[in-house]
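The complex appears here minus one protein chain, its other protein chains still in place.
Naming follows writing order (A, B and C), and every chain is counted from residue 1.
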């Protein structure tokens, strides 16, 4: 009887198993970004909706970065745990991932971020309804839109905002490349997510004041789209002098610069143990597999 | 003389050694849940009883999750360090533990949580007596019942409360399954408790505002029963519109969904190194031993 | 020329090298306790002397435990990194260290704690002089004696204080034994100090409100003696109804109980890989070397 149930379960499982590697990776990136948004934006939600009683800048600096770490633990072994189109972009640009996968990764990440926003809204539905008399506001002391997407500080010009998103993502990618570079110091396998989490904690406590430091187009655009549809209105796109495109475009520029800096300052000068081997191999093969395995 | 003492000690030890594997595991789960409650609820006690002078949301977000990590260090090698009936439930449901052990694990966890509450009450006895003139209250600014069990925020409906406990435990189990999945990225052996601690820190800082985010029937029911008997009265069960059953039932539902999501989204698509071997073996054997060792 | 200098340096070094293992270990325990007190009590000093501007309960919960971790990194490979007479006591009581070493360890720890207090006083001399008009006070809002030693909260009876020190040290030893138990889950070699640091962070955020949670006779008595001599006066011993002996005696009792609980609940039930070997060896040898190496 029991063995029969198991048999049935097995075949049920077998029917679900994805043969396509890309499909698996999309599923993984969707789930990872989903987790990152629910738990990461959740830490902002708890601080905002409790008006500081159950959270604040410190809990956000613990909560959001470690939410990213947990997302990488769930997805790292399957899709590399990018959960960020700018990271996927850097991986493609520097030969760590095939370009053909790029749009699929980004699509899965955007969907995951959108779905995560919806679930977070559901988990805190009663809190949202009681926070400002049920009103979903973008500006003012009862604003809640910044739980989901980032908005600029009043003093910030668009030029400075753009420069900051470029610089922040640049630092993100420099250190991420270092963390996964086994010819550098390297982080022991299985602890990279925590190192990345600490990196994001640093970036959030250092460069987070201008505009919340998204550094991730999916993390910002997906939730912003959700708020536009869920009741905050399409002013989420026009707010802050049409700020919305800054955390979408800036991170791609920063990722390119950051990757280039790491390659030029550190990577190319390191002795390559496989240099002779590569010279003999066909041109298309030498992707960095150690790195690809986790990023 | 010294060697004689040792001999006597040895035979005293030998008489205590448990032959039954299940008895050992029950002892271990009892001790682990006991430690988790004294140190975890202790961090809430310090924040509440000092009226914020020696603790607050940040110390609780450090204290409670790391109390869970320490409980897993004490019990991980013997019973898997569940210290949570919802975790034991997920382990059984997904073939990582035998169902026959389930009621014994849950019993030991409930007893440990009850005993831990009593010891915590003893350690802070003078503080409790001086806090509200010796009164043990459930509601109001002098309430202390929420040191032990969780209570809902005023705005929270039962439906939202239940959905939140389901969702929180779902995320807990998804990431716990990932942390112990050696075919995914995986956490180095001996560091899983810290990764689980960080996971609970994230969940507490993100989804903790609605009702304190128990995610663990034993952690909530054991201490609630203690407060009912120790002087707070049986209103601890009727408070919050009979809230008490939400953190008891919700986590089991969430654990099932979370486990299913991890299996469907990630686990079944991974290449199984033992696939051929399993096909030849009898149906009852292939339990996941790597995972069982620590969870 | 250079090689000559090196030769001379070498012989200078050789003259300093200690042949006696015990002397090395005493030097190590002295240095470790010294570091722990300067940096650990230093975190309390920064919070108190800045009147909360540069520190508070959160920075103390980060600072003191991680000061212990750093002390263990410095001493772990030489003397086991006890930096605590109660830990040394538990090691002797449960056969992990020879009793003959015990008084030497305790002496070195006390001296290190006293010397550390003096250096800390020196580093913050100007701050002490400007804090309360140069007065060194034990009670009141300008008190600074609790920077060095622990004092009970006003509500606390001696009985409760003693029970708390016993319980706190009991939990300390239970988890420390688990952290270093390679037959349990175990912490990877070289990371035990951080796990112990996290453990102390938990204990400080959970059981720290009654009396500052010393859990260490040297950490409390050494600095208290220093304050008595340095200007606070011998009222540091009579304060709090002669509280001083509680954190001296309580930890020894707690260490014995904690070690016993770990042995009875966990250790003796685990399969012993060396069981057959031990049976054949002489009685005096089988000390636990894995544990001794770091504790």
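Heads up, the rule we're going with is that a residue touches a chain if its C-beta (ideal position, glycine included) is under 8 Å from a C-beta of that chain, and two chains touch if they have at least 3 such contacts.
As the structure is a computational prediction, the values presented were derived from the model and not from experiment.
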{"item": "Contact list for the unshown chain, restricted to visible chains", "value": "A, C"}
{"item": "Option from C:42, C:85 or C:208 whose C-beta touches the chain left out", "value": "C:42"}
{"item": "Identified contact with the non-displayed chain, of A:18, A:92, A:118 or A:163", "value": "A:163"}
{"item": "Chain A residues that touch the omitted chain in the full complex", "value": "57-58, 61, 153, 155-157, 160, 163-164, 167, 171, 174-175, 178-179, 181, 183-188, 191, 195, 198-199, 201-203, 205-210, 261-266, 268-270, 283-284"}
{"item": "Those residues of chain C which, in the complete complex, touch the missing chain", "value": "2-3, 6-7, 13, 16-18, 24, 27-28, 30-31, 35, 38-40, 42-43, 45-46, 49-50, 53-56, 58-60, 62-63, 66-67, 69-70, 72-78, 81, 119, 122-127, 129-130, 188-194, 197, 294"}
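One rule holds for everything that comes next: only the chains that are shown with their structure count from here on.
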{"item": "Arrangement of touching chains [line / ring / star / complete / other]", "value": "line"}
{"item": "Farthest chain (mean CA position) relative to chain C", "value": "A"}
{"item": "Identifier of the chain whose CA centre is least distant from the whole-structure CA centre", "value": "B"}
{"item": "Rotation angle (°) superposing Cα atoms of chain A on chain B, nearest 5", "value": "90"}
{"item": "Between chain A and chain B, centroid-to-centroid distance (C-alpha), Å", "value": "29"}
{"item": "Length of the line joining the C-alpha centres of chain A and chain C, rounded to whole Å", "value": "41"}
{"item": "Shared interface positions of chain C, touching two or more other chains", "value": "58"}
